[in-house]
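Take a look at the structure below.
Note that one protein chain is taken out, while the other chains of the complex remain in position.
Naming follows writing order (A and B), and every chain is counted from residue 1.
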Amino acid sequence: MVIPLEHVIGLSAILFAIGTIGALTRRNLVVILMSIELMLNAVNLSFVAFARAWGDTLGHVFVLMVITVAAAEVAVGLGIVISLFRNRDSVNVEDVSLLRW
Amino acid sequence: MVTDSDWLRWIPLLPLASAAASGILLGLFRRPLGRGATVVLSCGSVLVSFLLSLLALWHLIALPVGKRLLVDRVAPWIGAGSFSAEISLALDPVSAIMILLVSGVGFLIHVYSIGYMDDDHREDKGFQRFFCYLNLFTFSMLTLVLADNLLLMFLGWEGVGLCSYLLIGFWFSDRWNAYCGAKAFIVNRIGDFGFLIGIFLLFTAIAGVLPAERANEAVVFRGIEAAFPLIAEKTVQLPHWLGFLPGAPEWKLATLIGLCFFVGAAGKSAQIPLYVWLPDAMAGPTPVSALIHAATMVTAGVYMVCRLSFLYDAAPGASAVIAWTGGITALLAATIALVQTDIKKVLAYSTVSQLGYMFLAAGCGGYTAAMFHLLTHGFFKALLFLGAGAVILALHHEQNIDKMGGLTRYIPWWRPTHLCFLVGVLAIVGTPPLSGFFSKDEVLLAAWTAERVPGHTWLWAMGVATAGLTAFYMFRLHFRVFFGESRIAASLRGHIQEATSTVTLPLVVLAVLATVAGFAGLPQVYGDMLGISSSNSLANFQAPVLAGASAHEVSHATELRLALVAVGFALAGALTACLLYLWRPGLPERLAASLSGPYRLLVDRYRVDELYDRAIVRPLVSFSESVLYRGIDAGLIDGVAVMGTARTVQRLAAQGLKYAQSGLTQSYLVLMLAGATLVVGYLLG
Partner (left out) sequence: MSFAAAVFYVLALLAVVSALGMVLNVRNTIAGAMSLVVTMIALAGIYVVLDAHLVAVLQIMVYAGAILVLFLFVVMLLNLRSDEFSPSRSRLVKLAGVALGVWALGSFLALLPGALPKVVEIPADFGSYRQVGLSLYRTYDVAFEVTSFILLAAIVGAVVLAKRRLS
């Protein structure tokens, strides 16, 4: 492996952190979903790095699963966003807080 | 030493099966059995029990004298750590006589009840329920008598208490009856507490001297009797605040145990101060009064004392207490009976008085005399109660003797209703040669010869006085009911009719028994007169089992003299009754008016019930209501514990937790991330 493993994992951590910040601070639902995608990608990077470190293709298989699930999640999530927009004319996450005390 | 048997268990189990069958059918499935089936089932089971008891007696007699013991180990029962107890039944001479009494008289009363309960004027005749309870009672009593260990005896003890409650309050839709049933049960319970303490003390003492692997024998009667000599002389130190008691500060352990057991006996057998339930128990149907409160349940106390005769032999203090309590109760109850106007109440106080005789004998060491009187009393008291029931039926449920009189004009004197009642009266009064004469004389003789009991001659005198009073009030009852001018309500006079044969036949059988039963325990002095060598077969049969049973230490001449004194007093009482109620009928009212103070005291039964009510019942009830109910139950448990926790949780949630549900997605995300981080941190660290 040409790069030390720590550097790759470190990159994964930084990308995950950026994604978290985006999910927690942005108000646009679509941007939040995109941040979640970024988090998933960071995790994929981790998997690939460890697969390379141990020589086990399980990591790659898992990445395929993650991509599949991410795709499914994005499809349904964006469907929800569209329905929401149709009903409320807004994709602001603070406008969808009815389920509260 | 012991002969095993495996059919002894059916003697109590058959009535139990019958009770269970009719009870479950009626209670659970709500299907009444129908009159005929109920009768066959319940009376049949008791009859078979009686026949088995006869068989058991025959087997017992066939065994050699020292080895008359049949044991049936039915099943293991309690197993707790190293302690274990079995359900096991034992038959020895004393219990053989008892089970014959219980099942025999029980059967007669079952037959009597067929006719009596049919006449019930209430809508719900409760026929099947009555027989179910009667069978349950029979089972409990037989278990009590046959029990081989103290725990099983206590089970039977409690069982008869329960059935007494059920049967006294049988017509419970009338609140008074329910109250009387509850009163009987509660007063019994007070006695049971003493019984339990006695069991614990005895067990601890005996188990303390037995080697560890045999410690469980400390609850079995044979084991206790065998090991008892080891603790017979042990003493206990009383605490100083009990220093006023005689014999303080050191008491014999046996005395303490004996007194505790006697508290139980006093409760069950209606002695002072726990007798107050028996007169009120007359609220139940008359067959119940006959069975439970004359022949069987109330005798359980006497039986228990006789069972533990080896204990009381070593406890002179306790025996003295028993004898004096018995004597005083006998006299007191007899005085109350002098002026009562309810036919059943007279008989109830008479029962209390006769039970006092039995305890008098037992306390003076005459255990065989006590058992003899128990047997004969069972016959003639049951006869009297059933006879009273026949009178009540004939007069359509009139119980006040002031509204009876001259009954022989409507039911001829030679019919069972009058004749059998007369036999009962003669027996209880002690007319030779009926059974009551012999048994009462044995009791009085025991009192006369009891050197161990201080003041025993006074006890004898009290016994003789009681005999006189008994004669008076019994003949008073007889004359007021059957003779003299008729005070029966005019509307009833055309409809007076003797009851059916199911009612009168048991009366005849009991009358015969009351007449001849005395010859089973014929004292030797009369046996010699008749040329029988060993005439007191009852005492001889029971002697190996009961302690202190021996030949009388008095000469035959003294015995006859004592008997004569007793008969003399009885005759005096009878003649006084004749005077007051037959020849000078106006005299009683004039006497009552001139002695109105004492008269009112007697009519009010010494106001003992009112005393208990004021001193014990009312303070207890008000304490329970204000402190225990309002304070602790409603206030503390309901208010603080239950509602308080609910309100606290509600406040916590409504004013604290709900703000976590803000509805903002990103807040939730933050919380999720924080939680995930903590979990991962914990797993990694």
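Annotations
Just so we're on the same page, a contact is a pair of C-beta atoms (placed from the backbone, for glycine too) under 8 Å apart; a residue touches a chain by one contact, two chains touch by 3 or more.
Note that the structure is predicted; figures quoted are calculated from it, not measured.
Every visible chain touched by the undisplayed chain in the complete complex is listed here: A. By the touch criterion stated above, the residues of chain A touching the omitted chain are 1-3, 5-11, 13-15, 17-19, 21-22, 25-28, 30-31, 33-35, 37-38, 41, 44-45, 48-49, 51-55, 57-61, 63-65, 67-76, 78-83, 85, 91, 94.
Methods note: only the chains that are shown with their structure count from here on.
Between chain A and chain B, the centres computed from C-alpha atoms are 86 Å apart. Listed in rising order, the residues of chain B touching chain A in the complex are 658-659, 661-666, 669-670, 673. On chain A, the positions that touch chain B within their shared complex are 20, 23-25, 32, 93-94, 96-101.
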